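Worksheet for the structure shown next.
Missing here: one protein chain of the complex. Every other protein chain is in place.
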Amino acid sequence: MRRTVAILLLIIAGLGISLSLTSIPFGVPKTKVGRHYINEGVKETGATNIVTSVVVNYRGFDTLGEVTVLFIAAIGLGAVLTASGKEKERKIEPASLILGTGCRFLFPLILVFGTYVFIHGHLTPGGGFQGGAIIASGFLLIYLGCRERRISRVASNLAESLGGLTFVVIGLLGLVFGGHFLSNFLPRGTANALFSAGIIPIIYIAVGFKVGSELAGIIDNLIEES
Amino acid sequence: MIFIVSFLVVLMLVGAVAASIFRDLISAVISATLVSLVAAILFYLLAAPDVAMAEAAIGAALTAAIFIIAIRRTKRYEE
Amino acid sequence: MMSFLNSYIYYTGAFGLILIGLYIILVKHNLIKVIVGLGILDTGVNLFLVSVGYITKGTAPIFSRSEINSEHMVDPVPQALVLTAIVIGVAVLALALSLSIRLYKHYGTLNLRKIREQRW
Partner (left out) sequence: MVNPVLLIIVPLGLAFAIPLFALFWKGAAKYIPPAALGFNLIVSLILLPRVLAEPIIVSLGGWQPPFCINLVAGPVGILFSAIIALVGLLVSIYALDYIREGAVERYHTLYLLLLTGATGVVLTGDIFNLFVFFEILCISSYALVAYLGERSGIESAVKYLIQGSVGSSFLLIGIGLLYGQFGTLNIADIAEKITSASPISLFVPMVLFITGLGVEAAIFPLNAWLPDAHSSAPSSISAILSGIAIEVGLYAVTRVIFTIFGASGILSFLAVLGILTLLVGEICAFSQNNIKRMLAYSSIGQIGLILFALAIGTSYGVAGGLFQLLSHTLSKALLFLAAGYMIYRAGSMEISAMEGMGKKMPITCLAFTIGAFSLVGLPPFTGFPSKFLIVRAALATQEAFFCVLIGLVLLGTVIEVAYFFRVIQVLYFKGEKMNSVKKEAPIAALIPIFFFVALIITVGIYPRLVTDVLNSAASEFLNRLDYIRSVLG
């Protein structure tokens, strides 16, 4: 019964959507704003990765909202899981030698790779989110391989707070020096150089730290509880 | 080229259907991860390497990990 | 056939995922299964957004060498939106999973129908 109703609803939804798709043909250029970013982006922001310049600069406010969403999820998850407040003593089963050694060997490499990805976000594909996620997967490996190790709660909270505050403060500095919130008040430098694009790498590094510590904190909370 | 894409899309949809059929939740999560991975390849083919990286790192790896942690805390089989 | 594939294959994939995700959410009783459905729905929406910005034979919007022709670059805006949407999606999934862990502690089951029966 429920299934038939659901399928009927879905058929209606599918028909409606396919009706509207005819007005947005696939593969045909149809943008105005996007074209402007491609043509002017490198000149205006100094970043050669246009996606990065859109994410961090043209639509930087969205990114601020997005790190806020992740922050909320990390805090909300902590609030939900610790609501009972009972800390149980866990029995830790040590990982096998191969797993432990492998993880210990891979962890610094993954960390370096993640850092590379977010530092070069304005030049190559990647950036704060991808780099942060890679770093968090490094921590996931540590939880699998070296089960007695934990990241310090204080340090991860500090990284979260400072990452978010850096973003806000840079935005406010833009308001003070450039007249607009998040305006790029630092010199753009030459395109394709590591030290270029003004505030974009700084913000992406802050985002990388914040996302990495939040995702690692989420995993930590899920493993720790219950 | 178009055949590769069609094959990938079919594979992705099969993964999604499998995720809905499996009663073992771990298998369902693995199928959903397959969907995410194929989607990451499709993002790459759509000339979106940034999104592909994000989907592979966040959508596939981390999501699967938190699902599996959550399933270990609850029940593995659907009733 | 070929022209249909050429113009609609990505949209088919995206909306296929969206419809399967919605089906799982509407029909399944197990909470974790429903959350898996939410994840598939998110992936479908993201795939749709990226394919909206695609241009036939497009290249990634990155000037890795300065002489790259910008004529065929795909639209960067949907990609930026999808980056945001992916992170929001994982945030929602993590919160939902933590809620389901707590729900299991209270009820001993994740079957939404049984939970509704036990409620009153």
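Chains here go by letter, A, B and C, matching the order in which they are written, and residues are numbered from 1 within each.
The criterion applied here is as follows: a residue touches a chain if its C-beta (ideal position, glycine included) is under 8 Å from a C-beta of that chain, and two chains touch if they have at least 3 such contacts.
Given the structure is predicted, the values throughout are model-derived calculations rather than measurements.
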Quick one: which shown chains sit in contact with the chain that's not drawn? A, C
Residue among A:Arg3, A:His36 or A:Arg149 touching the omitted chain: A:His36
Check each of A:Gly16, A:Pro94, A:Pro108 or A:Pro187 against the chain that is not shown and name the one that touches it. A:Gly16
Out of C:Leu5, C:Val27, C:Ile68 or C:Leu99, only one touches the absent chain, namely C:Leu99
Which residue among A:Ile24, A:Val112 or A:Leu194 touches the omitted chain? A:Ile24
Absent-chain interface as seen on chain A, which is shown: 16-17, 19-20, 22-24, 30-34, 36-37, 44, 57-62, 64-66, 68-69, 71-73, 75-80, 82-85, 154, 157-158, 160-162, 164-165, 168-169, 171-172, 174-175, 178-184
Those residues of chain C that touch the unshown chain are 18, 22, 25, 31, 34, 38, 41-42, 45, 48-49, 52, 77-78, 81, 84-85, 88, 91-92, 95-96, 99-100, 102-103, 106-107, 115, 119
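Simple rule for what comes next: only the chains that are shown with their structure count from here on.
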The larger set of C-beta contacts, choosing between B-C and A-B, lies at B-C
So what's the Cα centroid distance for chain A and chain C, whole Å? 16
Computed distance of Cα centres, chain B from chain A, in Å: 19
Taking each chain's centre as its mean C-alpha position, how far apart are chain B and chain C in Å? 10
Mark out which residues of chain A touch at least two other chains, giving numbers and ranges. 49, 51, 125, 127, 129, 215, 218, 222, 225-226
At which residue positions does chain B touch at least two other chains? 48-50, 54, 58, 62, 66, 69-70, 73
Chain B - residues contacting chain A, complex: 48-50, 52-54, 57-58, 61-62, 65-66, 69-70, 73
So in the complex, which bits of chain C are touching chain A? 6-8, 10-11, 15, 19, 22-23, 26-27, 51-56, 58, 60-64, 66, 70, 73, 75-77, 79-81, 83-84, 86-88, 90-92, 94-95, 97-99, 101-102, 105
Which residues, counting only chain A, touch chain B once they are in their complex? 49, 51-52, 117, 125-127, 129-130, 133-134, 136-137, 140, 215, 218-219, 222-223, 225-226
